[in-house]
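A single protein chain has been omitted; all remaining protein chains appear in their positions.
Here the chain labels run A and B in written order, and each chain numbers its own residues starting at 1.
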Amino acid sequence: MGAKLSGRDWFYRGYALLIYVFLFAPILVVVMTSFNPTGRATIPTEFTLEWYSELLDDTQLMTALRTSLIVAVVSASVSALLGLSAAYGLSRYRLPGRGAAQGVFYLPMLVPAVVSGVSMLMWFRNINIELGWPSIILTHVVVTLPFTMTIILTSFAGFDTRLEEAAMDLGATPWRTFRMITLPLVMPGVLGGALMAFTLSFDEFVVTLFVSGGGVQTLPIVVYNRIRYMLSPEINAIATLVMGFSIGLLAIAQGIIIIRRRRERSRQLETA
Amino acid sequence: MAMETMSDVSIRNLVKTFGNAVAVDGISLEVPRGAFVTFLGSSGCGKTTTLRMIGGFEHPDSGEIYIQGKPMGRTPPHARDTSMVFQSYALFPHMSVRENIAFGLQERKVGKSEIKERVQAMLDLIELPHLGDRKPKQLSGGQQQRVALARSLIIEPTVLLLDEPLGALDLKLRKQMQIELKRIQRQVGITFIYVTHDQEEALTMSDRIVVMAAGRVEQEGSAEDIFDRPASRFVAEFMGAGNVLPVQVESHDATSTSVNFAGRAVTVPQPLPDGEIALVIRPEKLRLDSTDGWQGKVVESVFKGSMMSYRVELTDGTSMLAEVAHDDTAHRHAIGDTVMLNFRGNDATLVPGSIGAG
Partner (left out) sequence: MAMEYVPNAEAIRPRRQIDWVPIITLGIPTLFVILFFVMPIVLIGRYSFNSIDPVTGLMTTDWSFAAYERALTSPIYQKIFLRTLTIALTSTIVALLLAYPLGYFIGAVAEPQQQGTLILLVLIPFWTSYVIRTYAWIGILQTNGFLQEVVGWVPGMGGSLLYSRAAVIIGFVHVYLPIMILPIYASARNMDKRYIEAAHDLGASPFRTFLRVTLPLTSPGIIAGIVLFFIPVFGSFVTPQLLGGTGDTMMGQQIQNQFGEAFNWPFGAALSMVMTAVVLVAMVLFFRFADPEEIYGG
């Protein structure tokens, strides 16, 4: 940047820096503390991996991590599938009731999490759904569905339905048309939606707290209980790992987008 | 139905409405085997809807479409022996050119080696033999157009449907593709049904033209028929007739009609149509330096390259458009010049329809 920066620009830059410090400070404190032998949030004077090795022996945390991963993978898959189904229907269905159906999908996004949590807990008890794996996964699918549906719906928004007509015209049955044309073209949306659902599910806390029933515990639940009831420096270690994982996922998603854009650009250059 | 073997497509009393709008209002026509037939009309005339019904993308409210004698009913597109070339080409963006062209054969479970051969043959036919591995986005508009054509032709449909396929191309490329399309059609011998709003395009390519307006057929015939003998005022104006003039009938018999136009008699070799009539004469059929005829004054002159276009006002106030070859045989007129305008009755046509009406 060769241009001279004005006073106004310096103000903005300094201000932005302050906000970013505010946003990242807690994260950095957790990371720093995870390597601090005292296990307390102070400026570390020594470096240790002690908390990471203790983490490996902490069966409760490791089980919770495994539970969270399984819940996130299963509910993200189901959520993406239902989201795809809903987005397909919404983009093709032109009869009355379409708006109402779309509104229903957004409800879980609007109702406060505490209210969703108690409501689903009461309902699961009423209809005898076991509190544990089934209730947690069902909950996570419901909570993530508005996000997956919205993301997949954007891929359908730019979809040229004449591509489907062309495929059928060339002899493809409706199913083959979906399989060969529609699905590959909305796949980026489906994967993006699934990734979003995975992250949301992995972090979901409030609703899960109500419906988990105590037997099956996801990572945020265990972390929360530790925070409230005992000092547990391994929390910093697992938090660092989990944040590293989340940021890694985000980086991968961003990386894919950037690579795609570059490819597009080089293609356009080729033809120009 | 033996009498239908001559037609690849017969359409009977086809009606299609969208909500309250009548898109197709009782169309009947026959498309002969191997012909290049064009549906010509402005947007909203029902031409595309008719084409889409032949392809099976829309279903008629009533009436029936027969393809090689078989009633189509609600047969879905994939079970019809037709193929459509879309206005936007609708090439599959995630597949290469080769995969796009091979698609129809794959869906028909044709063997791999045969697909490979036939795709290459198609690439040769459309003169893009080396671009098979490109993605559609990497091709120019004209190239995409050819690929869309190849993708439809490879399944050897009975009828190829083309929905304004040249609409997105620039003028020069369009002219080139018109000739190219005609060449390919002759080479493969498949019936083409072509939809366009461009009358020049229709004239260049078609064996038969179907002029449509407001969901009905206005006139059906060869390019010469439509151009030289418009059956209605609408067709005359749509084909760019230029001069549609009010006349009074003086006398008529079985083969000719005499009319009075601006004080002079003109005899047109044509029986008198029903109702009110108008005289149609194309601008290029007018002469301006005749010894006899209608006197007028040049009020506008436009240079059009090979032609000079003049607007002439006759002494009675009638305004006429004349086009004269721009070469050294023709005298040039300036604005304000007095000219003697004339034309032959054989070059004029009488059409039904009054002048005040539109």
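The rule is short, and it goes like this: a residue touches a chain if its C-beta (ideal position, glycine included) is under 8 Å from a C-beta of that chain, and two chains touch if they have at least 3 such contacts.
As the structure is a computational prediction, the values presented were derived from the model and not from experiment.
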Contact set of subunit A toward the excluded chain (per top definition): 1, 9, 12, 15-16, 19-20, 22-27, 29-30, 33, 40-43, 82-83, 85-86, 88-90, 92-93, 95, 98, 101, 104-105, 107-108, 110-124, 126, 138-139, 141-142, 145, 149, 174, 199, 202-203, 205-206, 210, 220, 223-224, 227-228, 235, 239, 242-243, 246-247, 249-250, 254
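We take it that only the chains that are shown with their structure count from here on.
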Whole-Å gap between the CA centroids of subunit A and subunit B: 55
Sites on subunit B touched by subunit A in the complex: 55-57, 76-78, 80, 82-84, 86, 88, 90-94, 103-104, 107-108, 135, 137-140, 151-152, 155
Residues of subunit A that touch subunit B when the two form their complex: 160, 162-163, 165-174, 176-177, 180-181, 184-185, 267-268, 270-271
